[in-house]
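Apart from one protein chain that is not included, each protein chain of the complex appears where it belongs.
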Amino acid sequence: MNLLYLTIIIPLLSFLSLVCIGRHIRSENIKIIGISTMLIILLLTLFTCIDYGVNTVPDMTLIYSRLLWDWFTVGDFIVPVTLSLDGLSLIFLIMVSFFGLLIYLFAALYLESKQEIYTFYAYSNLLIASLLIEILVDNLLVMLIGWEGISLSSYLLIGIYYNQLRSGYAAVKAFMVMHITDIFLITAVFLLYQELNTLNIRDLLTAAHDNIAVDSDIIYWITLLLFLGVISKAAQFPMQTGFVETTLAPMPVTAFIQSSTIVFAGAYLILRLSNLFMMSSDVMLIMAILASITTLFATTISLVQFDIKKIITYLNLGQISYLYWAFSSQNWNASLNFLIVYAVTTALLILSSALLVKMCQGERDISKMGGLIKSAPLLYICFLFCAFSISAMPWISSAFYVKGDIIWGLMAQDKLIAGTIGLIGILLSSLSILRLICKIFHHKPKMANLVTIKKITYLPLLILLFFTTAFFIYFPLPTQGIITIIDLQTKGQLPFRLLLAAVTLLSFLIGYIFYIHNNSEIREIVNTPIVKFFINLSATEWRFDYWLRKIVVIPYLYLANLVKRDPLANWDNWILWSVKKVNSRIVTLENGHLRWYMVSIVIGAIIILMLLVFI
Amino acid sequence: MAVIFYIATIIAIFASIKVISCRRVDKAILYFVLLLLAIAFIFIIINAYFSVILSIILFMGGISILFLYVSTFLNINQDIVENGKRGISPKIWLGPLILTFILLVILIYGVVSTTYARGVNPHNSLNVMSPHAYIIMIELSAYLLLGAFMIAYHFMRRLFKGATV
Partner (left out) sequence: MISLMDCLVFASILFVIGLLGVMIRRNLLFLLFSLIIMNLGVIMALVAAGSYWQQFDGQMIAILAMSTTVAETVVGLALLIKIFYRRKTLNIDSLSEMKG
């Protein structure tokens, strides 16, 4: 456990070395550096795990903390950089290192051009380092460093193809959105300090528990601001841009950002401060509302898109909402479980679609694919398991239990609308993944010249595939005492699970009718104006960019134009203006004619004499 | 005495107006000499004999002769710059006239409105030339004149050199 700081130092060193000399070494060596970095982290994590397991005493929360140095000291205000490890950070540490290693391996097999490889490994190392800083540090102010590091590195990762204009813009957009929300986070941190006089998370939670009333104004504002700060990393509805823009990055980056890192960052902060969030039911409500909107938004969009990357991105976006539903129903344990399921599923989905795209020589339009089931049976199985996980296939996938728990938690807390939307979300998202599978693997083959893919590339996928199944459900997580475990009502859970299973089966049925058994009645329904309208709306991503431009960008530009000339600093411009005017008049007197000079001298003499005589 | 002073004053003013407004050079020089004579007369009336001598020597003997010499040397009798039919046009002189009139009014107002205190102890050497007291002043003016003549000499020398070569 004493080697814990190495988990941050090593990716940072790796990042620095790759950034400095990455251009000059061969891509194989870059891959070796990247993967060995991740392996070392995984090994360290394993050692930490073993240590943790050995030292754990039942019914006690083990917290390991180690002071590294004091960052700065202002009077009584000391900001120490302390690494601390408890069950929650351990879980996140394991997940980060595990998914990081898998994706690094996949990237090593997938990426081809040298520039991609070296930028991917360099910036991913930075991302890992900042994520680990956020996870392992126990002070909010130090945590902000990791937080900003995540923003920065995701900007760099999204902009890997920076010489394409769209990619550059997407990166800038993601960065802007993340930073705008960071303002809220920083405000929340300041508010917390003002209220509780500490930034150490553990002290802060106990102090908040002792000093702040439940549902008081201040806790409302603090948690609201915290949530608004997390919202861009959490990719909830108005701030999902950073998540969506990852479609312009290469596939491993997409997998990395969407499945593990950014979502982890947001979820970790909320879980870490879960005791604060529990004190404010209003924010929980806001969370549930936003999560509902996000699910509807994302799943409807993914239902009609044709770009496979977009479909997957919106599917994942829809999945994240379950995490926030779990938060809003204070079902922290289920949320942690779901986070694992989510990460596994999205990673599997993105990686398999990456392989698919590579197989089809970079073709991303699913309407041009079809009938791939014979040529890529392994990929089909991967997609099928993704579909099981996303649609919560009863008793086969772990998602069934976790999602069932989450929605059941919502229902049990009388958040019926959110629960219903959760069920609809399962229905729609499973429909869209079924649509994806049908379009790609069934029907007539349309693609010729498929690229064969080395068998070893499937290795990370198969590992992930193994984890989506129900073998790993209710894994004993060492989160005792850190997050509150709420006992779910078990009465009525079985009928609810049956309902969930029915929903899943219904979605399969609808999917079969719609996409495989293609008959004329369906086409008639699709051709009605209202359905067409919805399809259009979803195809344009709910006109989100349009409204964003209308509501935010244009007024902002207008304001910026208004203050561009800096009206407050220019109020005395008239002085300059009049001086210039007078000057231009006087200059014409300086025309080299003696009499004009004499006239001006005489006028001056008259004025001076008048002053002398009359005053 | 006073009557003579006023007559001389009127003559001087008339002569100076003629000097600045007439268009023939020889006429202007004659009026100028008349002006100088009138001023010398005024000097005599106010008992400034030293200044009379100086002004007669310097102005009449120096400057008028110089003007005369230059005008004959350059052969300019007529003012060829202002060649309007009836002298200088009002467009030119009206503005300056108003300005100078204002100036004059202010000056006269200032002169008239001042009360003049009599000097307490008149200097002993009123009419006695005492170069010892004012030697620096005399030297200064002498150097000034010397410098002026040197400058004039240099100008003319270069000019004539350029003309001959």
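Going in written order, the chains are labelled A and B, and every chain counts its residues from 1.
The rule is simple: a residue touches a chain if its C-beta (ideal position, glycine included) is under 8 Å from a C-beta of that chain, and two chains touch if they have at least 3 such contacts.
Being a predicted model, the structure only gives us computed values, none of them experimental.
Hidden chain, full complex: it touches shown chains A, B.
Within the entire complex, the positions of subunit A that touch the omitted partner chain are 587, 590-595, 598-599, 602. The chain not displayed touches subunit B at residues 1-2, 5-6, 9, 12-13, 16-17, 19-21, 25, 28, 32, 35-36, 39, 42-43, 45-48, 50-51, 54-55, 58-59, 62-63, 66-67, 70-71, 73-74, 76, 79-82, 88, 92-93, 96-97, 99-101, 103-104, 107-108, 111-112, 116, 118-119, 122-123, 125-126, 130, 133-134, 137-138, 140-142, 144-145, 147-149, 151-152, 155-156, 159, 163.
Keep this in mind: only the chains that are shown with their structure count from here on.
Between the Cα centres of subunit A and subunit B there is a gap of 96 Å.
Interface residues of subunit A facing subunit B in the complex, by the touch rule stated above, are 595, 598-599, 602-603, 605-606, 609-610, 612-613.
Those residues of subunit B that touch subunit A in the shared complex are 95-96, 99-100, 102-103, 106-107, 109-110, 113.
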